[in-house]
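Here the complex is missing one protein chain, while the rest keep their positions.
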Amino acid sequence: MTFGVRGLTVRFGPQVALEDVTLEVPPGRVTAVVGGDGAGKTTLLRVLAGALAPTAGEVRRPGPERIGHLPASSGTYPDLTVRENLAFVAAAYGVPATAARERADELLSRTGLAGALDRLAGELSGGMRRKLGVVCAMLHRPELLVLDEPTTGIDPVSRADLWWLIARAAAEGAAVVLSTSYLDEAERAAWVLALDAGRTLAEGTAEDIVAAVPGAVCRAAERPSGDLARYAWRRGATWRVWLPEGVAPPAGPALELLRPDLADAVTVAALARELAHAGGDRR
Amino acid sequence: MTPLAESLAVSRRFGPLLAVDAVDLRVGPGEVVGLLGANGAGKTTLIRLLLGLLPPSAGSVRLFGEAPSRATRRRIGYVPQGLGLYEDLTPRENLAFAQAAFGGEAGELPGDLGAVADVPVGRLPLGIQRRVAFALALAHRPDLLVLDEPTSGVDPLARARLWEQIRTAAEAGAGALVTTHHMEEAEECDRLVVMADGRVVAEGTLPEIVGDARVVVVETPGWAHAFERLEAAGLQAALVGRTLRVLGVGPREVRGALGDLEARLSEAPATLEERFLELTLGRAAA
Partner (left out) sequence: MWAMIVKEFRQLRRDHRTLAMMIFLPIVLLVVFGYAASFDVPKIPVNVYGRGAEELAAALRPPFEVREVDPDGWASEAETALRDGEVPVAFLATFEGPHVLIDGSELFTAKATQGALAELAQSVPGAPSTYPRMPSVEILFNEGLETSAIMVPGLAAMILLFVGTVITSLGVVRERQAGTLEQLAVMPLRPWDVFLGKVAPYFLVASVDMVVVVLAGVLLFDVPFRGQVAVLALGAVLFLFVTLGLGVLISSVSQNQGQAIQLALMALLPQVMLSGLIFPLSSMAAGVRWIGYVLPLTYFVRISRGVMLRGAPLGALWPSFAYLAVIGAVVFGLATLRFHRSLAPARTRGEREAVSAR
């Protein structure tokens, strides 16, 4: 059973958080939603998890007891210990105590939390608390696992553990959807949806999105001047320049043709949209 | 050329814990140095030592060639992870306070922030807040920028624009020290310093750090099974798309773990993140 949304629109009063977004979240795979602050990732995930009702459009999701949700900001009770947090989740979802304990033990030990069972969740480091949050969300083997920015601001070691948990959930057959602002991470997902100001910017596998970049992307040592300046952005010590279809490479300093990565592709899409709306109000 | 910030074999102890262990770090004018490390690696302590907020237990810290003092603070622009803005004040008022505190000539908010200059910061979207925080840090033309995860959670286009500001400042002679967990951000730096357990475990440009570390790439239709088998053999496998990447061993061991499972194996260069994991976990095991 594939979950997802079709033609989803969400409005908060006059503010449009999402407009006509469609996404499929199939079981056994990891789907990533990318975008910057305010792109609409959290809103989309909340609709999928059943925490928010759409203004228009269709949502397919299982019943609440078959969903696991980790919100961006919390997910664990800081003044309960790790053990107590897990006990609460197990009881709330009706997981029998022994089964819950075994599953928790396995997941915790594999992610380095086994020694922290009696520590207060509020005293754990950010990475450990997030791992606990994901374990709590997947303790009851949900069919749909919704994780909002699970790895933002988390150190790489904890991030590796978090991805182990995510991969494990997908291996168990769950439909996993997560949001991230890290594009290199989005490349690890089987399907990517890029949002910008509530609208779909690009979607597909990472390869699809890269292949769909119109024109070409080059690297330049300096910022190009004149007309091309608005097609350029900084990346490391050099500049990237996008040459849309029909725009000729300029004479002058050589531009090195590149194979764009996902970050380049998404940047091009955002840039294209921005230039199309030139003069309009952009967030 | 005097480095802007320098630590010489600096250590800091908290009771039994050695948070920073004999670290040498330099940030010169015009360079952007990235500081990477897991939580508890000592990044925050090192930053506090460099800013003069903590006295070292051993070694010394130099800012602009002298010991940290109130005068040296004037030449530093700091953006913490929480942005450090007063939410009930407007950007203009925040700027006024920062300028009064730092002295220096009166600056202006960058043109495109003019529209929101009089809206309380708490009501502005996060992306704009970040730009305000940057503007504040740069307003008094500091010689050293210290930025804690400056573009965490930011989309690529906005990230490029924020980094443009950092680069412009560096080209004018300032230096920047950036802490980050984020490999995309690390790529933006001239030089990286990787910390684990309070020590520097690697230092240099990105290619220098990654070196020729390699991983084994496993492509198979049934990745879930492959995952289980690799796990069972005690190997570190990470899911990327629909392939698995295995750290720390060669193709022979991977094939052995997979057994009769149908899979195509190849080798690929490691990413910075994978190299980082190798360095950090390797150190932890030591």
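Note that the chains are named A and B in the order they appear, and that numbering of residues resets to 1 at the start of each chain.
As a convention for this text, contacts are C-beta pairs under 8 Å (C-beta built on N, C-alpha and C of every residue); 3 or more make two chains touch, one makes a residue touch a chain.
Note that the structure is predicted; figures quoted are calculated from it, not measured.
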(message) Given that one chain is not shown, what are the shown chains it touches?
(response) A, B
(message) Can you say which of B:G84, B:P120 or B:G248 touches the chain missing from this structure?
(response) B:G84
(message) So one chain is hidden, and I want to know which residue out of A:T9, A:T22 or A:S125 touches that hidden chain in the complete assembly.
(response) A:S125
(request) Touching the absent chain in the whole complex: find that residue among B:L17, B:A67, B:A172 or B:A268. (result) B:L17
(request) Pick out the residues on subunit B that sit against the missing chain. (result) 14, 17, 19, 39-45, 48, 51, 53-54, 70-71, 73-74, 76, 78, 80, 82-87, 98, 101-103
(message) I need the residue numbers on subunit A that touch the omitted chain, in ascending order.
(response) 77, 79-80, 84, 87-88, 91-92, 119-120, 123-126, 128
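Note that only the chains that are shown with their structure count from here on.
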(request) Would you mind writing out the residues of subunit A in touch with subunit B in their complex? (result) 28, 30, 34-39, 125-127, 149, 152-160, 163-164, 166-168, 170-171, 181-184, 187-190, 196, 205-206, 233-237, 240, 263-264, 266-267, 270-271, 274, 283
(request) Flag every residue of subunit B that touches subunit A in the complex, lowest number first. (result) 36-41, 81, 125-128, 130, 149, 152-158, 160-161, 163-164, 167, 181-184, 187-190, 223-224, 227-228, 236, 238-242, 271, 273, 276-277, 280-281
